[in-house]
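Here it is, the structure, as structure tokens.
The complex appears here minus one protein chain, its other protein chains still in place.
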Amino acid sequence: MSTSGAASMNARPVVRRRHPHLARALPYLLSMPALLTCIGILVPFAMAVWYSLERYNLAFPSTRGFIWFGNYISLFKDADFWNTIIISMAYTVLTVGLELLLGLGIALLLWRRSLVTNVLSVVLILPLMVAPAIASMMWKLMTNANFGILSYFVSLLGFHDFKWASAPQSAMFTVVLVDMWVYTPFITILLLAGLRGLPRQPFEAAELDGVPSSFVFFRIMLPMLLPYILTAGLFRMLDSIQQFDIIYSMTQGGPGDTLMVFQVQAYTQAFIFTNIGRASAILMVLWLITYVLSNVFVKNWLRLRERARGGV
Amino acid sequence: MAFLEISGLNKSFKDHKVIHDLSIDLEKGEFLAVFGPSGCGKTVFLRLIAGMMPADSGDIVIDGQSVIDANPEDRDIGMAFQNYALYPHMTAFNNIASPLRSRHVTAAEVTARVNETARMLRIDHVLDHLPKALSQGQKQRTALARSLVGRPSVVLLDDPLRNVDAKIRYEMRFELPRVLRRYESTVIYVTQDYKEAMALGDRVAVLVDGAFSQAAAPREIYDMPSTMRIARLFGDPPINLLPVHPITGAAGTEMTVAGGTVRLPADRAALSGRECMFGIRSENVVVSLQPTDGIPMTLDAITPVNNRLVMLLGGNEGTELFASCPQGGPMDRLRGRHNAWITLDLAHAHFFDGSNGARI
Amino acid sequence: MATLYLDNVSKVYDGAPDRAVDSLSMHIEDGEIVALLGSSGCGKTTSLRMVAGLESITEGEIRVGNRVVNALRPAQRNVAMAFETYALYPPLLVRENIAFGLLRDRVASAEIDKQVKQIAAMLEITDLLDRYPPSISGGAQQRVSLARALIRNAAVHLLDEPMSQLEPQLRALLRARIKDYIIAHKMTTVVVTHDQTEAIALADRIAVMEKGLLQQFATPHDLQDRPANLFVASFIGEPPMNLFPAMVQDGKVAVLNEKQEVAFHMPLTVSGATGKFSDGKRIVVGVRPHRVHLAPSEQVEGTTLVGEVTSNHWLGDQCQVGFQVRGCHLIAVGGRDVHAPMGSQVPVAISSEAVRVFDADSGVAIEQGADTTASLVA
Partner (left out) sequence: MNVKSVLRAVALTVIGLFFLFPLFWVVLMSFMTNADILRNPPSPFFSPTLHNYIALVSGELHTNVGTQKVTYMLNLFNSTVLSAFAVILSLILGVPAAYAFARYKFRLGEDMAFTLLSFRFAPPLLILLPLLMIFQSMGLYDTYFGLVWVYQLITLPLVLWIVRGYFEDVSEDIELAYRLDGHSWLSTFFRISIPLARPGIAAAALLSFIFAWNNFIFALILGSSGVQPVTVGAFAFVTASGIEYGQVAAALVFSIVPTLVLAMFTQRYLVEGLSLGAIKG
């Protein structure tokens, strides 16, 4: 045994003290850059709040001035704005509802692993990775009145001259369809992970104890999946209520104001009518809605996250 | 002056006191086994010594120098973890070499010392493996080697035998003292297994509610537990504890146990009139299947444990009592319920205060 | 409630080169408690799952009572099971979890209530009945899962690592209560465990498995005293059997140390009549630590050695002493008052009937001590 080396190492040097302040400041130092970004977001946010309380139209710079809740009051007296609220809600409920149902159904179909389901789960990733704006344009090509392949298909079914997004009657249907194409996989993928992450043993126990399958589905499986369904649903709801890319690149809110959802309406107010004050007020209303939703969401999401980390 | 002095250590999280005025001294080369039930604060205790979290107050002095303000890397402490905490991206060799690499030891000496330690722990043939290619036992030995190779002043062993199977556990139980003695290490060994604590420790310190409620040689803790709680922690099956109320009458001092009357020895007369807990270990409860003048009970089940027959007896009013006797007698082949009569060996009885659980 | 017979049962998983379970045969009698003991991956859980119907049977036949159950679905087999991972239904109350298994038997609800209360009291979970499983500790969840299995009136009860997570202070008590309950209800029970303490405490017979193969199926006593091979000998016992490489030399058994020198002789004389013990034959001899006499007071028929004490573990009701005899390490278990300080020289005795002999190549037990002295003369 090399006792000489041991002896030299055991000759203890004077112990270095730590810098208690440095240790305490470390987390702050590490997160400082991200913190600055955080502040960087809060500044324009504060400005937006300010704009929404101003009479502020780029075309009439001289009339700019603080008007308290003037923008909000005029908004809520305006039928157009109510139209926006109704359309946004309709869009949200339709997309989230249909996508949840379809997504859960597909997830259940893909639950059992096999070659086919594995291939399909990869296929499902593809639409999700396409930029929503691009997806919208793809569908625009397919629904073109002259050469769109989908227009041709529906004409085979007897719907000649089906106008898709360019007719007020079918515009909503069309954008919801595109939204479903892009985002159903999102729900499916999350629920599938949830399903596959469920412990197998409780289901085996139920099988062993002869528990009826409807009981297993409604009283055991669905409740166990509920946090995943809620998280996926809220995630989508938060996106859907502020949908812009798909609708704007498909119809710019038209035809007429059929698809004037919140952000498209605000965009139009800001960049067509140059009314920054009014646009900001619309966006503040939307922000309030998403803020409430995101609080519900974050609670749910945290619980789920904790569970994933805890490995239960 | 002791080699390692821990004095008045405190640590709270919010309002919860995890370590509460904890003090203990260790001599150089001493092996202290710290035993505590889960949730007793052992993780925090180890982290305070290792320097991973600051203590609220108190001091830790190693070989005359306070290390309470030092960073972990400056404390000269080696530690082996319950889950091994091997670096998954480094080979066993590099894992073990890590403490040497930080100390500017020459490459040749690193190799020499890693090999020497590995040979001693019989893992020299797997030094080029990544941790994931090691068996549980090898991982555990690698972790141990890493904690010893730098010959630190103090070695902390955090339940290192918890996750290995029974065979390796016994192997290590007999081998560990040999290795540690060779390295002349001062050791704090934390475990949740009272047998391991008693087997390995020169002294056993019982960590309850963030402080050492008793620190003594294994024999003393087992035979003279200072509180009821400690008594219950040592022994398998656990010690029988029954509330009693001894009364002195014409026939001497008597108490009621499981519906029967038991006369106490004369030197216990002072217990008369006191509400207390009567503790008796299973090996001091004698069972007979033939009627005796003992207390009648039913023998509910016999579970052989480590070459002894452990018997669960049921009495009236739901009293349950453990008795045990060496295997190899007539009761070896019994099954199911039987009538039984028990006698208590009061020479080995313990009495604890009914309200605070202190030994009487 | 019923017999459970396994005849040459094998399991091969898709794509796996080896058999997870290899021709396992066990006849378990009505009301018997059997433990399947082995380390992880030995095939014990797979065997249990095949009985339950959660795993298909590749070869062989499983019978519950008179019924071959190979083709039956789990629900049709009338078996109850406690899972290692508890397998509780998180969305249901503890009470509902326990009662769920009685649903299909159409037991009256008042009766269910009574039974749930009874079993909850036995397993100390009465206070938890109206909680949800995720909100209670792992040990408590395990007790709930045990309650759910034990409450059922099934032909066979399967318990997979049923006590691995129990709180140490409760373990001895619950173990005894559960054994009492099982015997009182005449339940045929198979317990899978990696913990020999558990197996020995509970079981009438123990099946030791390793690498998918049944190593020995015997009573706890026989398993400890007469292990069928070296695997069982080194696996069973706390601490396990002392095993030494040895050699037959002039009709005597010479124990070799690490340097292949003769350390001492075992108290056996080999007659050589059967030819198993030709001179120079390599064997392995074993002695249970419990049968090594420490500081013998009276004369033991056998060998007395003097060893240096290298460790002394005092455990309260016993002590385990390690010592060294000419380079051989050996462990002895003695009473709590044995005096053997570290470094001292202590006499130890090994009686001839305690010695077990194994073939060095195959590991199979050759002779099992005094009962079969045909070729061994003390």
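Should a chain be cited, it is by its letter among A, B and C, assigned in written order, with residues numbered from 1 in that chain.
In this text, a residue touches a chain if its C-beta (ideal position, glycine included) is under 8 Å from a C-beta of that chain, and two chains touch if they have at least 3 such contacts.
Keep in mind it's a predicted model, so treat the numbers as computed, not measured.
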Displayed chains contacting the withheld chain: A, B
Contacting the left-out chain in the complete assembly, out of A:53, A:206 or A:279: A:279
In subunit A, positions touching the absent partner: 26-28, 30-31, 33-35, 37-38, 40-45, 47-48, 51, 106, 109, 116-117, 120, 122-135, 137-142, 144, 146-147, 149, 152, 181, 184-186, 189-190, 193-194, 197, 228, 231-232, 235, 238, 242, 244-245, 248-249, 262-263, 266-267, 270, 276, 279-280, 283-284, 286-287, 290-291, 293-294, 297-298, 301-302, 304-305, 308-309
Touch residues of subunit B, complete complex, unshown partner: 47, 50, 52, 71-73, 75, 77-79, 81, 83, 85-89, 98-99, 101-103, 146, 150
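Here, only the chains that are shown with their structure count from here on.
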Inter-chain centre distance, subunit A versus subunit B - centres from mean C-alpha coordinates, in Å: 53
CA centroid of subunit B to CA centroid of subunit C, Å: 25
Between subunit C and subunit A, distance of the C-alpha-averaged centres to the nearest whole Å: 55
Residues of subunit B touching at least two other chains: none
Subunit C partner contacts - residues on subunit A that touch it in the complex: 199, 201-202, 204-211, 219-220, 223-224, 312
Subunit B contact footprint on subunit C (complex, rising order): 39, 168-169, 171-173, 175-177, 179-180, 183-184, 194-197, 200-202, 204, 220-221, 234-235, 238-240, 290, 310-311, 313-318, 320, 322, 329, 331, 333
Subunit C - residues contacting subunit A, complex: 52-54, 73-75, 79-81, 83, 85-92, 100-101, 103-104, 134, 148, 152
